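Omission of a single protein chain aside, the complex is shown with its protein chains in their original locations.
A, B and C label the chains in the order they appear, each numbered from 1.
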Amino acid sequence: MHHENDAAGEADANPHNLLPTNRIEALCDGVFAIIMTLLVFDIRLPDSPPDQLAITLRSVWTSFLGYVVSFLLLSIYWMGHRSQYQLIRFADHNLHWLNLLFFALAGMIPFSTGLLAHYNDQWLAVVVYGLNLILIGVALYFHWRYAVGHPELTDGPLPPEVVRFGTIRCLLAPVCYVVAIGVGILDPRISLFAFALVPFLYIIPPLQRMWLHLARL
Amino acid sequence: MHHENDAAGEADANPHNLLPTNRIEALCDGVFAIIMTLLVFDIRLPDSPPDQLAITLRSVWTSFLGYVVSFLLLSIYWMGHRSQYQLIRFADHNLHWLNLLFFALAGMIPFSTGLLAHYNDQWLAVVVYGLNLILIGVALYFHWRYAVGHPELTDGPLPPEVVRFGTIRCLLAPVCYVVAIGVGILDPRISLFAFALVPFLYIIPPLQRMWLHLARL
Amino acid sequence: MHHENDAAGEADANPHNLLPTNRIEALCDGVFAIIMTLLVFDIRLPDSPPDQLAITLRSVWTSFLGYVVSFLLLSIYWMGHRSQYQLIRFADHNLHWLNLLFFALAGMIPFSTGLLAHYNDQWLAVVVYGLNLILIGVALYFHWRYAVGHPELTDGPLPPEVVRFGTIRCLLAPVCYVVAIGVGILDPRISLFAFALVPFLYIIPPLQRMWLHLARL
Partner (left out) sequence: MHHENDAAGEADANPHNLLPTNRIEALCDGVFAIIMTLLVFDIRLPDSPPDQLAITLRSVWTSFLGYVVSFLLLSIYWMGHRSQYQLIRFADHNLHWLNLLFFALAGMIPFSTGLLAHYNDQWLAVVVYGLNLILIGVALYFHWRYAVGHPELTDGPLPPEVVRFGTIRCLLAPVCYVVAIGVGILDPRISLFAFALVPFLYIIPPLQRMWLHLARL
């Protein structure tokens, strides 16, 4: 009976069957390396006379900005996943599938970035892009809730303030993206700049301390 | 003589020469990360006037559904491979080549997904897509049979119920795909939905317990 | 002085500075996962009426065969690299660069495969493809000679028969490719089949024992 618990056969049937997380982390790094790198392939130079290269480069400015912003927003999610797996020691059937949901949603970012870069004056493109980002964040949130709700995955229960910080962190970005979508519906052309502000909340330590402090109120 | 057994030179000549599985697992994660991510590149927006973005997005609906379904079906195979390597500790010459066969067949999924998305009213596209999926499953099945038939690869023989579960698991999806191909020949347009039902047999624990129970009869 | 030997600063200046091989192996798996997977992207379906899908599929037959053959030939080189690193424990400055040369040449295979598939009746395409394959093998050969010539990389000298087997293994494929190029110059259309025969010398154990035996004469 104990032998069966260890077995691959039962790995999916029994949600309490615990596997090491190394393969999930490897797949995550692979998926994010590809998505982040392929973003830049959306930047296509239009055919133009060689002596008008400066004008041509200016015309891909929106695509370029889209690359930078999407790279940063994906970085935040990669960092979030990476931080969670600093605490998660084992993965069960459900956590594997929550990861795959997270990867699938992240994998759509090159598409929705291309959409936003190409139709940068259309509110619908802003909504699709923002919705994609929100869904990634929500998937990471459920991933976190599931992991902290199953102490066998984290080698014992985590301190409440750690759980709370992880939760706020997962939800802060999606909340900001809702605001950015709102801005984008009013004026699609400035929406990318609204999205571009979000990473700084995570990258700049004082800003991070600020929202951490606000969340404690 | 013992030294020679350890040697790279003999690694392929002698099927009993055992290598660690870490490189196979790394190649697997890399291949699946790329395939899953590149699927979304099949979703190409047709050029259209900016004010018809909603209509344009609707026109890529089939491609989008194809991405989601193929991602899920590949996830099942990645999970299957991952679960097998929870039990497989060493790989010999033949197991390496069975893996490479498995990767080669999985690598064709972006092509056959694109075919199905583009020719979604043609039964031939359904057959190619379904056949590709079946062949991946069959390769994984032979991989499993080979591994469980060589106890030196799994650190001793596995319990019969584990072997049996792994076998059923490998064959369940291909059997479903045969049915989905049949549906697809009758009506190609609903075939993708037939394929889309398969993942739930693996993802939803009660459904998984159901077919596990049926197989025990 | 001893401290300096350990340092990153000296890692390249001092060819005797030894680094673990895990990063090289990870880069290798990443590069081969991508090359192998991207090969299939060379298979492009021409635009054609939906009711002529069968004819369209037949027209990509050469591309498809090119994918299968190149996948197999790359697999041999991946297996060769993987086997060598079963014995190589450390890498110095020169071995890193020999690896990067090996990866750069392997990275050209999608290009030369596409060339051969597209211009399958041109002897020049056969020569480019074959030459690319030969150069990969030659790089792997120099990699092997360098590693076995520096016992500090392999934790002491390897038995002569292991060194000899590894050498034969590296050179067998390039020699076959020279023959395949010769066939291809006489009749380019059958060259791909000539290349396709090579993997079997590595995959089928009795064939492998045969050339191993012949080399011992």
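Note that in this section a contact is a pair of C-beta atoms (placed from the backbone, for glycine too) under 8 Å apart; a residue touches a chain by one contact, two chains touch by 3 or more.
This is a predicted model, so every value here is computed, not measured.
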item	value
Chain not shown: contacting residue from A:L65, A:L87 or A:A196	A:L87
Candidate in contact with the missing chain, chosen from C:L19, C:L131, C:I185 or C:A215	C:L19
Contact set of chain C toward the excluded chain (per top definition)	3-4, 7-13, 15, 19, 23, 26-27, 30-31, 33-35, 38, 93-94, 96-97, 100, 103-104, 107-108, 110-111, 114-115, 118-119, 121-122, 124-125, 128
For chain A, residues in touch with the removed chain	25-26, 29-30, 32-34, 36-41, 43, 45, 50-51, 53-54, 57, 67-68, 71-72, 75, 78-79, 82-87, 158-159, 161-166, 169, 202-203, 205, 208-209, 212
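Everything below uses one rule, namely that only the chains that are shown with their structure count from here on.
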item	value
Angle of rotation relating chain B to chain C [CA atoms, steps of 5 degrees]	90
Inter-chain centre distance, chain B versus chain C - centres from mean C-alpha coordinates, in Å	25
Centre distance in Å when chain A and chain C are each reduced to the mean of their C-alpha atoms	36
Contacts with 2+ other chains: residues of chain C	30, 33
